[in-house]
Structure formats: C-alpha cells, structure tokens
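Complex shown without one protein chain; remaining protein chains in place.
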Amino acid sequence: MAHNGDRPAPGFWRETGQLVRAVVRAMSVTFRNLFRKPVTVQYPDVQRPYPDRFRGILALAYEKDTGEEACIGCRLCEYICPPQVIKVEMLKSEKRNYAKTFTLELYSCEFCELCVQVCPTDAIIMMKSFDLATADRRDLLLDKDRLHAIGLTFEPSWATGNRLRDMQAPPKPARAAAHGDARGEAKEPAE
Amino acid sequence: MAATQAKQVVEVGYGGNERLMMNMGPQHPSSHGVFRMILTLEGETVVAVDAVIGYLHRCHEKLGETLTYVQYPSIASKTDYVAAMTSELAYVSAVEKIAKFEVPRRAQYLRVIAAELQRIASHCLWLGTWCLDMGGALGGGATVFLYCIREREMVLDRFEELTGARLLYGFHQIGGTRYDLPPGWDTKVRETVDFIEARLDEYEAMLEENTFFRVRTQGVGVISRELAQAVGVSGPLIRGSGVGYDVRRAEPYSSYGDFDFVVPVETAGDCYARYRVRMVEFRQSIRIVRQALDGLPEGPISSRPGVKSVGQVRVPKGEGYARVEGARGEVGCYIVSDGGPKAYRMKWRGASFSNLAVLPHIVPGHKVADVVAIMGSVDPVFGEVDR
Partner (left out) sequence: MTLPPALSHAIVAFIVLNALLVLVAYVTLLERKFAARMQSRIGPYYVGRPHGWLQPIADALKLMMKEDIVPTASDRWVYNLAPLVFLVPCLLIFATIPFAPELGVADLNIGVLFFLAVSSLEIVGLFMGGWGSNNKYALLSAMRAVNQIISYDLPFIFAALVPVLLAGSMQMSAIVTAQQGLWFVAYPVIGQLAFVAFLVATLAAENRVPFDILEAESELVAGFRVEYSGMKFALIQLGEYAHMLGTSFLGALLFLGGWLGPGPAWLGPLWFLAKALLIFLVVTWVRWSFVRIRVDQILGISWKLLLPATLLLLMATGFVVALRGAGGA
C-alpha cells in the first residue's frame, strides 16, 4: 500500500498491525450500531411531533371573537411575497374591507413566512402540517374557500403576524399586555 | 493547465497512450450537485480536467436587484443551501455595513449560535457525502453517511424549533434576527452538541486510523501553499495548506471576538489534511456554541421595527462588502445601493466558486477514483458556484 505525501512510510509489520486494528475498530463501530434502536419514524403510520413554529401549509383564519373572515384585503402579503404567489382583490364594505378573491399558488410557495409576518390582522397563518400531496398541480392553486378549509382542518402553528412582529421589536408594556407575551409563549393575541 | 480538447474524442495512439474523453457529467452520483467535468483519461490516469459550471444558475444577483432588502434574506439562504445561515449573514451584514445599522448584542450572539450550529450540520453532510462517494452507495460509505445524517437531523430539529424550517430558514433580517429562542431551546441545544461530540469519536474511530481511508486520502489532491494563495481558495482548503486564514479571526464580525476558539491549520495540503481541519472545526464549533449559550445577553433581537411592509428598509447611497466564514470558505456579498428599498447591484462571492478553480491544477496526474476523493474534500455546493 503506497503512502505518499511527507509522512514517513512505516514498516511492513507495523502497517499490517495498524490495518488489523483499524479493521477491528471500524467493524466494532458498525457492530455496536446493530444493537441501537433505529431512528426511523414510520411515516405515515407514525407522525413525529412537529414543533410549535413549524412552517407548513398556508391558510386563512377567522377572527376569534366575531367569527368573520380575518382578511381585510390589504394586499400587504401580495407585495411582500418573493415569488409573487399571492393574488388578492379587495372588496370594500362599510365597516371593514374584505378580500373578494384570494389565490395562493402553493406549488410555487417558498414557505418563507414573510406573508404571515406582515399581516396586520393575523389572517394568513401557517399550519403544522405539510400533508397536501396531490396528483395534479392545479389542485395546489388554493382559492379562498380552500384556504379557509385548510385553516379548519389542520393545527395552526404558533406564528402569527402580531406575535412575530412583537418578537422582533418588543412593544411597549401597554401593548404587550394586550397582545400577550411575545417571547415564545403560545397565547392568543387580542384583536 | 487544462487544455480544452473539445474537438477530439479519442486520440488513438500505439505505444499505450490512447486517450479517452469521459464526462463526469452533470448527472452523476458524486458530482455534489450539477457539475460537469470533462476528463481526459489515459487508462486510469486523468490527464486534463475541463470543468463546466452554470447548470444551477438561478439569477440570484438579478433577484437582489428586483427584491427589496426585506424580501431578499429569505432568498439569500438558497445560494449555499447546505449552510444557509452563513449565506444570509453575509447579505444582511453587507446591508448593515452600508446603512450603519447597529445590531443588538443578543442578535449578534444568536447569529453566532446559528452560524456555528449550521457549520456543524454542514460538516456532517460533508463527511457523509464524501465517504459515500469514496465508499459506495452500497458499502461502508453509506454507513458513515447515514450516521452523519442521523446527527445532522438533530441539528435540523433544533433549527426547526427555532425558525420553523429545516433547510432554508429566513432567520436573519436587516438589523438583527427574525426569531428569538423558544423556551427550553438552549437546554436542547446543549444536549444535541454533547451527543454529537460523543458521536464524533465514533466517526474518528471508523475513519481516522483506518488504513483504507488513509490510502485513499493521504497524498491525494495536494494543494501547495503557493497554489492556494495564488488561486484564492479559502476555508478548510487554505487552512489545510498551511495558511491560517479564518475570517472570524482576520476580521471579527458579529462579536466573534468574544469567543475563545482554535483555528486549525495543517501543512500537508492533501485530502487528509482538509479532513483533519474540518474535524477540528466540528469540535471548535461545539465549543463556540456552548460559550455563546452561556454568555447570551438579554435584550432585543433587532434594532429595526418588526417587518411590516415590503419597502420598509431604506439604505442610503453607498456600497459595501461583507464577508463571513462559511462552512466552505469565505462567503462575501457586495452591494451597491442607490438610496431606495432595493439594491442597485448585488454580487455574491461564492466560496465554492473560487475553491473549484483549483481543480484543473490538482487533478491531472491522479486516477479516476481520486477525482471523487478530491471533489469531496473540496466540498463544493453548486448553489454558491452558479448562484
């Protein structure tokens, strides 16, 4: 066995002894692993627990107190989305605005959470699941009804717009009391 | 030097010097991404290497001009996608340099923890894929690969708890970071790094004294000190060739000056030396993570208000270059700003792009099997090369 480089080549017996030792060490490592528990998670029979902040499928939420749609059609998410997958049309109304149409192209979405970050009313949120495989890409072009349905099907993740913004720039005490603790406790934001 | 012999396919000569041109093409199990090497072979020996890149070009620098400073950090992670945190760090550091934004101490420490954990994860992937290339998808290489991935998954789980994503995080924002620690995270990170440190001993037992591994890597792909400095490689490549250059020491950024760590330097310049450098970096990163967690200051995580609108960050006219020590070398971002919410011009200095330039100098003369060993020890990620 050739040894190049500026390391001195050891003698034959020393090399053979080293080889035997190396073989035994490597094989003992694999042997030890034979008796360790496998780390496989048998998805889909078994789901691993997803952390609170998991960025999964997007959804639209309803307001907590009134049960109305939370989206006011302000289009901030549309402007900030880097791949421009969100398209919103605003519907003006007396007390507040709504979204007339809201389409999200999930097949191009980057799951960067910037839309969630900027939403002033915590309308667009992400779920703790990614389980939306389809056989046809057009099924991933989510419209408003589908987004609301997803919001009711899966478990939402911790992050909403207000919570993320409060985490980045902690608000003054009065607002903090209204919004709940921003440093990672899962509390409901008051609207 | 690599002479392009694109016109000739086979030069048949008698007397034993038939030349064969073989494509280690863009689709290949061990090209570490989409990378084409046109090898000119004489028997088993490589005579010339012609490297072709550009298969993963995704117009990052143009995206830097069309997306605003608020949107781009999420995209910046996609250049070096294996070590996403350091890529984002380069971009936001450049913007902060031009605009002279202060980054709060807590955010700096969080950035350090993220970058060092990312370095551990990236080196796990490096070791796994390198052994996979050298040992075969059905063989000992796969075993080391799966062990390394098992450990990398633990680090990715920590990142998932921190940001919600496993590979491309969007963790940094201009002026600080976007996420703060969830409760109980630092305990879990300590457990993770303790576990990985113990497992590192196992990897070294499998590889370090292993004669098979040594004969594959010692004396192979020697980058001399002069060549390394002339071509401009960085990271473990230059530290394996005797030059102790580390951006974290040369130009400390993000409060790296507060931490106590060793920068490993080896003089042999071969694949084994680069392996040793990265193994030491593993342990040093663990050390830095522990120090950062111990000394984590309280305070805000961003000096700017939370991201509310897309044109929120305006940077005055000017230009700036920021560099960070990525897992593969010096990652740099150069931005020219014209006073608006978007950059006027952005240029990435990809570490792997400069590192790959050394291939035509060191590969000729080696056998085909050595080409994969060398590629693995150079550890390119083509997101950085092609951008």
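A and B are the chain letters, set down in written order, and residue numbers restart from 1 in every chain.
We take it that a residue touches a chain if its C-beta (ideal position, glycine included) is under 8 Å from a C-beta of that chain, and two chains touch if they have at least 3 such contacts.
Nothing here was measured: the structure is a model prediction, and the numbers come from that model.
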> Who touches the missing chain here, B:33, B:64 or B:135?
Replying inline: B:135
> Given the contact definition stated above, which residue among B:52, B:146, B:167 or B:262 touches the chain not shown here?
Replying inline: B:146
>> In the complete complex, the non-displayed chain touches which residues of subunit B?
In response: 20, 22, 28-30, 41, 44, 131-144, 146-147, 150, 206-207, 210, 212-213, 215-216, 367-372
>> List every residue of subunit A that touches the chain not included in the displayed model.
In response: 1-2, 23, 26-27, 29-31, 33-34, 36-40, 42
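Keep this in mind: only the chains that are shown with their structure count from here on.
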> From the C-alpha centre of subunit A to that of subunit B, how far is it in Å?
Replying inline: 24
> Inside the complex, what are the residues of subunit A that reach subunit B?
Replying inline: 1-7, 15, 18-19, 21-23, 25-26, 28-30, 33, 39, 50-55, 76, 79-80, 82, 110-114, 117-118, 120, 126, 157, 159, 164-170, 183-185
>> Please output the residues of subunit B touching subunit A within their complex, sorted ascending.
In response: 67, 70-72, 74-75, 140, 143, 147, 150, 153, 157, 160-165, 168, 170, 173, 176-183, 202, 205-207, 209-212, 214-215, 218-220, 222, 268, 270, 272, 300-302, 304-310
